[in-house]
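What you see is the complex with one protein chain gone and the rest in place.
Let's turn to chain A:
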Amino acid sequence: MSPRCHPSLYWNTHSCPTPSGLSPEKTEPLTVPRGASPCHIPTSRLQGGWHLGPRSILVALLGCHCNSTRSPASAALSTLTWCRHDDLKEMLDSNKDSLKLEAMKRIVAMIARGKNASDLFPAVVKNVACKNIEVKKLVYVYLVRYAEEQQDLALLSISTFQRGLKDPNQLIRASALRVLSSIRVPIIVPIMMLAIKEAASDMSPYVRKTAAHAIPKLYSLDSDQKDQLIEVIEKLLADKTTLVAGSVVMAFEEVCPERIDLIHKNYRKLCNLLIDVEEWGQVVIINMLTRYARTQFLSPNQNESLLEESAEKAFYGSEEEDTKDAKAEAASLAKRKPYVMDPDHRLLLRNTKPLLQSRNAAVVMAVAQLYFHLAPKAEVGVIAKALVRLLRSHSEVQYVVLQNVATMSIKRRGMFEPYLKSFYIRSTDPTQIKILKLEVLTNLANETNISTILREFQTYIRSMDKDFVAATIQAIGRCATNIGKVRDTCLNGLVQLLSNRDELVVAESVVVIKKLLQMQPAQHSEIIKHMAKLTDNIQVPMARASILWLIGEYCEHVPKIAPDVLRKMAKSFTNEEDIVKLQVINLAAKLYLTNSKQSKLLTQYVLNLAKYDQNYDIRDRARFIRQLIVPTEKSGALNKYAKKLFLAQKPAPILESSFKDRDHFQLGSLSHLLNAKAVGYQELPDWPDEAPDPSVRNVEVRGTPRCTWDILRLGHLAGVLGELQKVPHIPSLSDSEESGSSSSSGTSSSSSEEEDEEEEEEGSGEQSEEKEGEEEEEKRKKRKEKGGLRKASPGSAGR
């Protein structure tokens, strides 16, 4: 669709209150001669007709300005708005660059502060072709910010960018494409599309990188272009330079993450380039490859997956069970056909491992999640050390890493056990970090280390941070439920806490004790008795309520005390909080059912009090319970079942980590962190049952011996590349012809020589293929250096 088909465009120009500063008299001499001057889109450079579209818009637009007679009203209006920034406008119109610069700086400062500077648009846009590079840059900043709001006027700048796209200097081409694709004016979609296509086959990798960046921009502007954009992505994915790789995978993820088939042919290349890609690109590529691997390879733990459930049971179990597991595992291994890891799967694992050493926390996390999701169980351990290292970083990084460690530590506890002490809490940690560390410590607790962990917890309980203390008590409760051995110790400790002065601590302890007692009430009537005594002192409503519930629930274990407690509570009933009152009624009802002789009158009394309570919940409850338990002529059939209703076996609450099922989200993702699917989250697929055809990843490289990849797959990447360097006549991985010879001479070339090469390339417009060859060459040289195989360098003399 040609932009010319938009008649509305011209109308908009009239109707919008264009400031009078852009009067026809002024605009015409400013822009038209530029359009006509020989330096502006020289016709010799016009290859193909695609320039005509936008240019004609421009001409048409200017024509409109010339011919239109402005309505006086709109002129007046615009003068008003204009006055505000009159001085700026004047400065922008001046001939001096320094004045223009000053004005632009002030405008940018306004934008930065969030002030509206949109009415200056016409004055600013005129300077888009300014020779001064800083003015130009600031104008670009302004354009990208406001072009969306002033679409018609923004078109005035397009021709400048189009000219830039044809510039012999790659950096100018790139920056022109960058701004052109950033101004978000739907009408130039066709121009953008053409520009991206052109740039995607540019000989400079930097321009190609910019093209890759432009793809998601265009896609968000007009998603109808998807098919065409996928073509461009496919082309760029085949690019062999590290500069492009990260950006194009990012574009792939935003435009067509479902087209996993596009990756096949590039899979091995991406794996091999990975280490040299810039850090941000690495993150994107690793995340994408994780998803890819999940669809293409078989689970390395498939033999164990059957046993997953039994392993789960043995999770907090004893060592013996573990060994049993191992035996069962071995048995099932024998039954099934042996699993052989796809060499490509291995390649990915091997090539990502060094990145655990990255200084960038995001890269480390990306590799960690890759290993967690893809590596055989035995190999996952390597990531623990790196993740623990990240705990030294800023607290925000700690926060994210700890969340992920918490999830991992549930599935793979052994991995983090050696680093237990790294999760010890310092009083200076922010509360949210403390609570996460506590979570990890609890997950790591087992029979052997529980005593140290509990000793730590004892210190934490004395902390000044009460939220943290409450979390610690919960953690103790979880340890006690999970590890039977220490249940009594924990319970005693918690009972001691009941005499703590802090309400929160007491309440939390009571609640946790209640949960623990529910698991084995028979053995603990002593504690229940102790808690019954506490009702005299404890004032925290939640705690009182918990105690009353406990006594009611287990009144059979404390037959003498329970009616007495009810008697006391009946006395103080009117002064209690609502939740306590409800529990008093519950207690009364349960006692009435089990021990009606002693408590009949008390229950009646309590119910009568409740009947006239101010709170309707309590009145309702009293009425309901009275009908249910006190047999009258009117009461129905339910009466018979009252005992069953009230004294039913209640299952003990299961205290488990809130991170338990988080691992169905890809680790390290935003969705995992929020425990909710974020917009645009790509589900991590399950392993396939049958491996898809691995041959799709085979790459037919013209003139390259087939064996190359096989050797690579055996894992001697560096060695092979070294070999290639030594034997000049073997064609390189690229299809360039001359790379072999330059490689033999180039081994000793210092980096400065490489610089020279580059400048040469920049000047002379060589064939893009040759260029690529050279880049490949540089690439290999660099990789070779990394591999420590620098023969000519004196540095490796001792090798």
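Everything that follows uses one rule, which is that contacts are C-beta pairs under 8 Å (C-beta built on N, C-alpha and C of every residue); 3 or more make two chains touch, one makes a residue touch a chain; residues count from 1.
Operating definition for what follows: contacts and distances are computed from a predicted model.
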item	value
Options "dolichyl-diphosphooligosaccharide--protein glycotransferase", "Iron-sulfur cluster assembly enzyme ISCU", "Adaptor related protein complex 3 subunit mu 2" or "Glutamyl-tRNA(Gln) amidotransferase subunit A, mitochondrial": UniProt name of the undisplayed chain	"Adaptor related protein complex 3 subunit mu 2"
Omitted-chain contact residue, chosen from A:261, A:379, A:396 or A:564	A:396
Listed residues A:126, A:178, A:291 or A:373, member touching the removed chain	A:178
Touch with the omitted chain, as defined above, among A:89, A:126, A:213 or A:487	A:213
Contacts of chain A with the absent chain, listed as residue ranges	97-98, 101, 105, 108-109, 111-114, 132-134, 137-138, 140-141, 145, 148, 169-172, 178, 181-182, 184, 204-206, 210, 213-214, 216-217, 220, 243, 247, 250, 275, 278-280, 283, 287, 354, 357-362, 364-366, 385-386, 388-389, 392, 394-397, 399-401, 418, 421-422, 424, 426-428, 430-432, 456, 459, 462-464, 500-502, 668-671, 673-674, 676, 678-682, 718, 750-752, 754-755, 758, 778-779, 781-782, 785-788, 793-796, 798-799
